[in-house]
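Removed: one protein chain of the complex. Kept in place: all other protein chains.
As written, the chains take the letters A, B, C, D and E, and residue 1 is the first residue of each chain.
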């Protein structure tokens, strides 16, 4: 009988850093949130909810024991200075990428995707960003700010090019944002098999990064988010849409905008942890 | 930089009364509620939740800036005297109608629809009432009372005639109520396109008033209501059904039975505010 | 005007024991629950929520006045001694069966199904168990324990034989459990009409016992359960699946694993009470 | 090992009616509540919370095994007809009194005290009513109603005389109510030992009925009530004040205005159940 | 019977601006909040909770009918630009003061006190600020920011002078803040009568402004605040301390840092509304 002490981690993600292909890290940042902050508490909450999950997925007939995952904990962030925080996130991801790791990042708010993508530019100059969200996040400015969870995708395409953004699930934004999205042709439907095939063609064999804002789900499924929008995805539809991206080469992923302490907290946190588990099985277990 | 003080209102509904086609008002009355009161707090809660909405609807590709809406606040009601309260509501609506306004009324409980319809009789003698609800509300008496949220539609048809009531979404009532509904033929299905076409034919070009009890939605979408009934509409199905009535001439509307402080309050209030927004865009922005 | 005192019961289930065909009883036991106990409070909560229900079902066009139901209250259980508790449950059910009653049991946790089935063996040696659940409950041991809510169906088939277990709704378990289920062929789909016909054929005219773990429902519909699993049944799909079993001869039923005080408690308890009502109407009102 | 079925009751209050000195009954009526109803659910909730209590009180060094208590369940009430309900309550209490029982009544709202006192008039013409509450309840009318939880004590003194009302804990009311209370001299302080002695003198050896509105407690101690008023009694102070009345001859008691489902429900319900337990031990265990 | 429409206001504060001595306004700003925002929703919540209050205070034997109060609603604030927001608040207060009104301001977060005090400098150059709070708010910088709810009192004394700050209730801060407070001698005890007399002497006959952070109360009394600190004031002690300042000439007041949607929301909002009512009666009803 051995005596071990553990810090909280996702399921039993205890592979050593050196040996792991996948690195999980939290970015507990919600500094530009305008409506309801609290996503800074999400990484801890997702790790805790994961304790109630089985490692096996009957949907995929796969088990997490097939992957090597190291949970590094949370990135230490100096509260209150947005540019410095973004810089730190970029450096951390740069280091992981130079070690040839695949980063799996738990937000925090959506703005964290910007420095992450910035770090991906050099090793993956052809990166396609798959953005799953209820909101366009394509404003040029929000309340006078260029850097915000509401402008993040506008900033991101300044890095990767309009043609490398794929948006699905969007159901809220201003008239200007939708006009802009229509101009650059970034939004895709997921209603039927043909929609999904179109998407699949678009990303097949490409290096893709998946940025998943949990408010893509219907508020009944995941009430714990800052800007719930009625009329969202069911859990099964989200899994179906995520499955499409298996044909790409997923080189990184983030899951953002969980407000873990929004009542009823349990179902939101378990949904988020399950989506992380299913994503790991979808993208990183071979065929 | 101007100094303005505002009382709480729906989004930025700040058109002056004289200039506005649409008049929003709250009727914070829940005096006959037998199970769980609290709908008196709904008008304030819907106004507050509206602050988190965009004015643009990507579903309809329209923006609220296209309509002229005046939010008058709440009607002042003498608590505790039901007949006097109903009388006051009728007088208030009468005045709005004589000013050729379209009243958009936030309940409160469902009984408020009775005096509203009473006020519509003179200017709109041919009015069709579209009643969206989980419950028939067709009892002749409830606990010995003729005036109750459970009898309201029975009283209404005494005013407008059996043939001018259209009910959709109904999934609860007594055997007698369903027998009565069947006799007068007021209940319609909304399952498929043909159902919706039938409805559309029925109201095309007619003057219609829409009375929406929010418990038509599934309790997972809107848990904050007094008598939640499992098995209700999804948000998207409700919007689809509401769209049918565009071909009528909507001359008034109410949204009733939100219990804003029922946990989890946020998703219920945002759903209610979004339905109001989508309804305004559906019925009052021209084609 | 009569003065009556009542102890809490399901709706107005006041038929005398001798006269009743159906006997409702609670088994407030949650002693082997590992994650979140509280299902011991479920029988009281279901009875209380039933007060808000109509006795008529517009889905089935039937009324509870057509059945004779006696609500006995809760079985008195000596806390803390699992084997003795299971023994008491078995004896209680044995007595009901020897009186030719149909037991309708409210859990409590899922382990209660084991002694119930044990009591059914003698009078119904050919019994088929229909198990509706999110979880396989087919572990051989759980945390070293043979008797647990996670092993209950493994123990049950030791009594009734592998071929007499029918599982539907399952979406969580270990790799070993699914391998075992696949070996004995106990899991059935319910996706389309053909799936449902297959099930219907399997049980037509047979004596069946229905064990319903409420976590088969999606957590948005019934958040109040100990191990919520995203991606579950809608309320209407559950009713549809339950309808299939009408062609069998239902000789007993249990409804387990409601955590009534999980927020938001109201919608979970009303859903549970409604499912009980619809089941009673489905199985015990003649054609 | 015996098989017993129990309906929910307070602790193990299973003395037969004939043998019991004390009769517990619920009056689940909240029909005149204007702000937040729900006290109709209180009798069930208090019984349920009692399951977590020890039968022994270290404060009093007494055990509930010393008293003989029969829990009759709830009085069956025809919803919606206030005068008929009040009449039924009066008849039920009359019957208990004619059987020489001591009624212990769980509300429900405060108006139930009126028919109870009415029933006490004949057997106890000299009855003193001890009224513990945050609110005076001395309005002559409330919203035009003579019969209301806000007028109940005004009606009661029309039965027992101004001089037989003792109020403690009052901290809310209109200017008129306090003027009236001052005129009839019914309000007593409980701040220091002298205040308590004055009270004790007043009721020593007299037949008293104790009516306890739980909102006398501070909202931090008991948040679950319809009209919480800051600045209330601590739990220990309430027990101390209740102890004063030991020197009277307590011939009946009610505990009213618990809203059991107000968050956080657990501490309110346990507080209410504990107060009932301590009261039973204070008044009915001999010296 | 008159038809009136009302926007939400505190109790029935419907005096016209011109006629009112006291002007109530909301400043729904929580932009620098670092831990838990939401105080922007407080003005609406306090107005709503006030509907459950009596206008009479038995503590003070006074009634709100004795004062003339105009509730202007909320100041319109451009989200996201802190300096511009502070400037607007200052201008609004300046205008009220030039109209010889007494501003009663509902936050929002504590930073709003800075522009308010700035506006008071000219008309009241000798102003004493009475600061009731759990936190010193005396940091020189917080997370690199000079303008923050955590630095507000440091900024304020740069305007009014160290000697004109009086702090009571403080129980949290850094070592440096307490050292600074000790150096300038701004913190006062309120434990006994002598402490209160000392305070009373200090402000007697002076022009004082009262800034009340609701977290001075114990979290059991007011759980709805962003940084609850155990060990705070009871409700009665706060009223007692507020009474001390009656001997000063109160020329303005703010009540800040209520998080109205923190569970359990009801008791927090009612406590806040009651404190506002008692303060109005204490300071503005003559002797």
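Assorted remarks:
Please note the rule applied: contacts are C-beta pairs under 8 Å (C-beta built on N, C-alpha and C of every residue); 3 or more make two chains touch, one makes a residue touch a chain.
Keep in mind that what you see is a predicted model, and the values were worked out from it rather than measured.
Residue A:41 is the one among A:41, A:209 or A:284 that touches the chain not shown.
Touching the missing chain, out of E:109, E:137 or E:218, is residue E:218. Although one chain is not displayed, chain D still touches it through residues 52, 54-56, 58-59, 61, 63, 218, 220-221, 234-236, 239, 263-264, 266-267, 270-271, 274.
By the touch rule set out above, chain A reaches the unshown chain at residues 1-9, 25, 41, 44, 48, 72-76, 84, 87-88, 91-92, 95, 261, 263, 265-266. Where chain E meets the chain that is not shown, the touching residues are 35, 170-175, 178, 218-220, 223, 227-231, 262-264.
The rule is simple: only the chains that are shown with their structure count from here on.
Checking B-C, B-D or B-E against A-C, more than half of the residue-numbered contact pairs recur only at B-C. In terms of their C-alpha centroids, the spacing between chain A and chain B amounts to 39 Å. Counting partners per residue, chain E has 263, 266 as the residues that reach two or more other chains.
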